Structures are given as C-alpha cells and as structure tokens.
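Encoded as structure tokens, here's the structure I'll be asking about.
A single protein chain has been omitted; all remaining protein chains appear in their positions.
A and B label the chains in the order they appear, each numbered from 1.
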Amino acid sequence: RSSGVPAMKESSSGLGSSMVEWMQVMYPWCRSITGEGLRQTLDFVGEEVEGLDRVRIPTGTACFDWTIPREWNIRDAYVKDVAGKRVIDFRSSNLHVVSYSVPTRQRLSLAELRPHLHTLPDRPDWIPYRTSYYRQSWGFCLRHRDLLALEERGEDQVYEVVIDSSLEEGHLDYAEVLVPGARSDEVLLSTHVCHPSMANDNLSGIVVLMALGQWLRSRPRRYSYRLLFVPGTIGAVAWLAHNPEAVGRIRHGLVLAGMGDAGPLTYKRSRRADAEIDRSVERVLEERAENHSILDFSPYGYDERQYNSPGFDLPVGRLGRSEYGSYPQYHTSADDLSFVSAEQLEASFHTVAAVIERLESTETYRNLSPYGEPQLGRRGLYDDFAEGVDVVAARLARLWVLNLSDGHHSILDIADRAGLELAVVEDAARALREGGLLEVAGGK
Amino acid sequence: RSSGVPAMKESSSGLGSSMVEWMQVMYPWCRSITGEGLRQTLDFVGEEVEGLDRVRIPTGTACFDWTIPREWNIRDAYVKDVAGKRVIDFRSSNLHVVSYSVPTRQRLSLAELRPHLHTLPDRPDWIPYRTSYYRQSWGFCLRHRDLLALEERGEDQVYEVVIDSSLEEGHLDYAEVLVPGARSDEVLLSTHVCHPSMANDNLSGIVVLMALGQWLRSRPRRYSYRLLFVPGTIGAVAWLAHNPEAVGRIRHGLVLAGMGDAGPLTYKRSRRADAEIDRSVERVLEERAENHSILDFSPYGYDERQYNSPGFDLPVGRLGRSEYGSYPQYHTSADDLSFVSAEQLEASFHTVAAVIERLESTETYRNLSPYGEPQLGRRGLYDDFAEGVDVVAARLARLWVLNLSDGHHSILDIADRAGLELAVVEDAARALREGGLLEVAGGK
Partner (left out) sequence: RSSGVPAMKESSSGLGSSMVEWMQVMYPWCRSITGEGLRQTLDFVGEEVEGLDRVRIPTGTACFDWTIPREWNIRDAYVKDVAGKRVIDFRSSNLHVVSYSVPTRQRLSLAELRPHLHTLPDRPDWIPYRTSYYRQSWGFCLRHRDLLALEERGEDQVYEVVIDSSLEEGHLDYAEVLVPGARSDEVLLSTHVCHPSMANDNLSGIVVLMALGQWLRSRPRRYSYRLLFVPGTIGAVAWLAHNPEAVGRIRHGLVLAGMGDAGPLTYKRSRRADAEIDRSVERVLEERAENHSILDFSPYGYDERQYNSPGFDLPVGRLGRSEYGSYPQYHTSADDLSFVSAEQLEASFHTVAAVIERLESTETYRNLSPYGEPQLGRRGLYDDFAEGVDVVAARLARLWVLNLSDGHHSILDIADRAGLELAVVEDAARALREGGLLEVAGGK
C-alpha cells in the first residue's frame, strides 16, 4: 500500500454499486442550468449528503459580468407527422430538445423544420446534445438515421412541431456543503449538475462528489471541505460572486467531471501549474495509476475556467478520466449508463480520496532542535522501527525531515528532494512530532 | 502571412533597389571615425531621412573613459616607383591606406617599406582593411599578388612613399533622429558609419537604417524611435556620454550591421539574454526565416559592446547576416557591391520591421472583468469570426488573453504559454480591447 489510501477498501463493491444506483435514479431527469430537473437532482443529492445547503438566486441578479437567466422548464416536446405519430419525442429522450429552447407550436414542412434539426451524420444512431442558453432559439436533436427516414418521406411533408417549454422569471439553484475541519482553510471540490441524461458527463462527477461528501464526515480533517454542486459556468460564477470570504479561504481545489468511463485518469493543472494541488495529484497518479495523463492548464474546459480566472487565480485543477471531446460518446446519447462502470467510478473516488489524504498529511513542520542533529537515540527514535520496515529508508527519512523542516519545506517537498516515498516521510514526521522534535509551522 | 508583417510588400523591388542605389552613391567615399568622408556620408543620409540631427563634438572632449581624437583627413597617398608609376594608389581604392595613417613623405627601399605593408597571402587578389586609430603609425594595404611583383623587382628598389593626410584638431561627427511615438519610451536602432569602401560592413547597415527611418514615419508608433548613425565605439560612447536622459528612456534596442550578404540572419542576444527584444527577435526569426542563428551575448562585436556595458546594461541586441569574421570577404576589398544584393537587404529590412511590429504590438493588458470569465456571447465576442479564421484557435486565444492579462503577462508571454501564433493572440487582444474587456496595463 502506498501512502494516503483511504480507509474504505478499494475492493468494496458496495461503494461502486451505490454510485451506480444513484446514477440510475437521476439519469432520466431533464437537467439544465435552471429548472425543475436541476432542483430534483439537488433534492436527491441532499438525501445522501448530510448538511447540504440549497441556494436560490433570482433571475436578473448580476454576478460579476453575468446575469442569472430566466428559468427554463419543459413539459413536453415532439414532432408529429400527419398520421399523428411522434417522429421525434421528448418523452423517449430529453436530449431530443435543444436545452433552453423557447416554446414553439407550429406546422412546418421538413424543409422549414430542417434548420432546427441537429444530427451526427458520422454516428447515425446517436442523438447529439445541444444547448442554447444565452441565445433565444429552439431546436431538436435526433438520430441521423431518423432524419434520413424523414427525408425519404419528402421535404414538403408537413409536421406539427411543439415545444411545450417556458422561460420565466425564476431562480438559479445550486447546493453546497461545508464539511468543517480543524482549520478554516478550505479545500474546494466542485462538480457541474446541469447536464440532462448523460452518464459520464456528468452524473459520474455528481455521484463521486456525493460519495466524497459521505466519506469526508467519517475521517479526521485538518482542512475544511467545501463541496459545490453547481450548474456549469453560471453556477460557478454565481458562487464566486456570492462568497468572497469563502473564496479567500480556499487553499486547494479540484473540479470533478467525467469520472466513470474506461479511459485513464487525467489531471489538468491549475493556472499556477506547480501549486500543491498540482504536485499532490501528480504524485498520487504516479503512485496509483498505471495509465494516467497530465495536462497543462488551458482556459478552456469546465468550471476550472472560473476558479482560475485572473481575479481569483485559485489553485484548482481538474480530475477526470477521458478528456471531454476526446471520445465519440461525449455529449451524445451514447454517454449512457452502459458507458460507465462501478469499478471505474470507485477507482476515481479512491484517487480523489488519496489526494485528500495527501493534502491532509502534507504538513509543513519546524524542527524544534535545528542546531545540529538532535540526539535521536536518547529519545528512542533511532532504533524503534517495527518489523518489516526498511530501516535505512525510515531512518534517512527522519534525518531529511529534521534537515528540511525549517518552515519552508512541506512533507511533500521533503519527499521530492529526498527521493523517498511520501508515506515513509510521513511516518518519519509522525514519529518526530510525537517525539517532540517538530511543530506545525503554521497554517499555509 | 504571419504576424506583424510591415505594410510595405516584401516583393516590392523598389525598396531593395533604393537601398542598393544609396550604397552605390556612398561606396567610393573614404569614411573613418572622423573626417570629410564621414560628414559626406551623414549629409547624404540627411537627404533621405527626415529630421536627421547632426552632432559635432570637438577633439579633446572627454566621453567617459575616452577622449575625442584628432580629426583625420586624407587627400592622396601612393607608392611610386623610380619610373614615376604609382604601384600603390589611394585613388584606385581607399582601402590602400591604413585608416588614421599619419602623414609621411619619404624615399624608402622595399626592405624599409616592407614593415608598413599589409597583405593577405591566402587571398592574393584582395586588399585588406586596416586601421590605427589610437596609435600613431602609417601603412599601406595591397594585394599580395602586387607585393610579390614588387619583391621580384628586388628588396633594394627605392620608392617614393607619400601619405598626404592630416591629423588635426577638429570634430567627431554623428547623426541621430528621434521619430516620436505616443510614448516617450524609446527603441534604439544604431549602426556604425565609419568604414570606408566596403558594402556589407557597413553600408548595408546604413541603408537599412535609412529605409527604416523612412518607413517609421509612415506608421503609427506606440514607442518613440531613436536612430543613430555613429562612428564605431567612439561614436556610441560619445552618444551615451551626452544623452543620459535618452539613455534612461531606452526600452529595447538593436545594433544593425552586415545586412546585405547571402548568409542567414543572425541575432546576438543582449547581456540580459531574455529581454523582450531578445524574445521578440527570436520569435520573428523562427516565424520568418528558414535559416537563422541565435548567438549568446559576448562583450566582443560592434556597438552592442557599449550599450551593454555594465553601467548601462541596456537591452540591446544585434541583428545581421553572416557573423563578422566568419566570411573571408570580411574587412577586405572583396566586400564590394557585388557581395550584397537588393533582395537580401530588403529581407533584412523586413525582418527589422517585423521586430518593430512585434514590439509595437506586444502590449501588456489588464482584464477589466477578471472575476470569472466575462460573458463573451452578449458582447458579440463569441461567434464574430470572419470566414477562414480558425475559430477554435481564435476563441481559445481570447480565453488565454483574458486569463493571463493580469498586468504581468505581455501578449508575447501569453502567446508563448498558450502555444499559439502571436498574430492570433494579437487579434484576440484587439477584439477584446474593442469590446471593452481590456485596458493597457501601463507603460513598461
């Protein structure tokens, strides 16, 4: 076992199964950046995550450069042929309607309807996912195969086109929970909750964050943990705008998205590139994951864009599996429950948990006996190693911790310089601290 | 077309031809670090470059560690055999006389004359170029083939040796022009004007700087540009000594020399090595020149030696083609008009112009909406790209500019980090600035 493995066993099939069950419940709901489907989702999260707070921000509220949009709700939508048959039916997949489509009720020929139809010619059996949050329009998404069938009927065939939606004054909803720790310094864990029936993007992020919310309560915490379940972009911006004090307390953060597919774990660095979160995640991935990939920061992606904007410049990276856009199922109906697995979700959870263990244990100490080496022997700190311990490495780790604990080098820095396993260095620090030779250098 | 290409077309044969014509006019004149040939040259520069100021500093004036020397002029010089034939004749090439030779008029055997004769045994048809500015002496330079012919006549043959020169109280002359821009911050462009009849070193530098002087007037300027036409070393030292305020305004600079030969463009870095001028020239060369070379700073070379001396440490690099001393024609009569070409001069000009465009466009901005991403869509900045633009790169460039414009990253820094073409980043900055999202971070 390498360092910082959470107490929950990796082989425990219970955790992966729970996450899959949660996804099954939430999968059918029509989420968007506002509306009933979003609230329904947050309600469900609140049933599983203790202490979840709900926040509602009214339409029209300014949040930095943004304004909370009108709330979108949809009851039904279809395209019906002259025989009264629904050739496109919202009830069979909520992806069929472009999110935030304005209400419409018209009779249109296929030729007239055509500009409002979106398909994937390369993937004729998949329904694409499209949105139009900030530009008033409407549209349908459908299988390209189905579009070809309509075209065979003729361009002049007339259809009844109905989108029974509403765009009205309402609210933006999001949910957060602060799991308090010994310090007020916070670790931010954020996921987006605005995608309709797709499993990997981003029910997978939601359920991993739910599982983390449960697990965090069960372990001692040096840091406080803030978990955010927010609609993409506007939700993150709204949270940043309304929580200046909390923003100032964030020491490390992760955006979680795309946690369930079969791809390798992928970490995207923060804007700072060498923040402790960056080094911690990279170390964990090196130690745990056979295949993984590290991406440099770029201002494109999920809500790390907001947290890393120059006015905040928070040390927030993003962790997931296959990078969005890199797999064909991305933003299509093929990102369904079969695209994710309990094992992959669980492994993602355990990686985040290991990062948290890493952050928790990456203390910076001060050697209380910095003038020459302290006499380890008379404190019983020279020969006190348990059976099976690599005594040479363990003793060397103690000397390194003493040598570099000048208040400027964290345990992680020391492990890096010494070329030792972090766990060995952590063990050394624990023993030295218990032996009265180290004190915490102060919250950082 | 990559970024920052000056408006003047590269294929315009007019510019190259003009530069060659200017060289043809100035080629015959006997320039040195002082004297009539130098003044004649500066007069001619003044006819083409608007606003050129002439400066005269009297012999004996102290300039830091140096003193303006006596002025040297020469009317005639020859070595005449007993038959009255000029076997060495200043009138056929001003390289025949060692520059700053003291006047002499003697009858000498070849054996006595021999220590005063300089040839290139390896290049028997070329006349070398020699100077003796600061040590009183005299000498002749000649083709080695001609020396051999004299030797065949016998060591005891007697010759009439005449150098009709003068070394008298007078002046050091140089010329400068300040082409003003929106800011008082200056870009220094300097070339040496003290070499007699040689084309590449350094009529080529003179004519490229003349062309830049004309072109700079024609374009908007953020910076002010100071062009110096100075005798090597003593001229640069004299200018530095007499212009402490201007020295303090120099933000970037280039010494131009050897711009016309067929060798690859060569940039020698400033002492600071990573100044903006260094990074700008290197980027331009990468983008424009197939073959080019980058040299680290060294305190040997042309007037960059003076500008980079530790008391000034100005960010001044040097741009040219073949490095001095690296080609056999260097400092010989073979560096004649056939050694340079209009095309090479023009390409050199355009490279400097592109560097200037780069400096002009390398602004540092501040994102005026730094808290989260600004909403580009409602400003028409998300989908406003012209046909043919790479929308993915263009949009990403805008996000990068917004993300890094915190007052500490210039456009060039951003392009470097983003791995995007500078022109794309510049376009992004322009659009964002017009959209009210950026302001200039302040003169730097």
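One rule holds in what follows: contacts are C-beta pairs under 8 Å (C-beta built on N, C-alpha and C of every residue); 3 or more make two chains touch, one makes a residue touch a chain.
Please read these numbers as outputs of a predicted model, since none were measured by experiment.
**Q** For the chain left out of this view, which of A:I294, A:L337 or A:L399 touches it?
**A** Per the contact definition at the top, the residue touching the missing chain is A:L399.
**Q** Using the definition of touch stated at the top, determine which of B:L150, B:A236, B:V284 or B:A429 touches the missing chain.
**A** Of these options, the touching residue for the absent chain is B:A236.
**Q** If I consider the whole complex, including the chain that's not displayed, which of B:G84, B:P220 or B:G311 touches that chain?
**A** Going through B:G84, B:P220 or B:G311 one by one, B:G311 is the residue touching the chain not shown.
**Q** If the hidden chain were put back, which residues of subunit A would touch it?
**A** Counting only subunit A, the missing chain is touched by 367, 369-375, 377-378, 396, 399-400, 402-406, 418.
**Q** When the complex is taken as a whole, what residues of subunit B touch the one chain not shown?
**A** Residues in contact with the chain left out: 63-66, 134-135, 233, 236-237, 240-241, 271, 298-300, 305-306, 308-313.
Rule of thumb we're sticking to: only the chains that are shown with their structure count from here on.
**Q** Go ahead and align subunit A to its copy subunit B using Cα positions, then give the rotation in degrees, nearest 5.
**A** With C-alpha atoms aligned, the rotation comes to 120 degrees.
**Q** Just curious, how far off is subunit B from subunit A if you go by their C-alpha centres, in Å?
**A** 56
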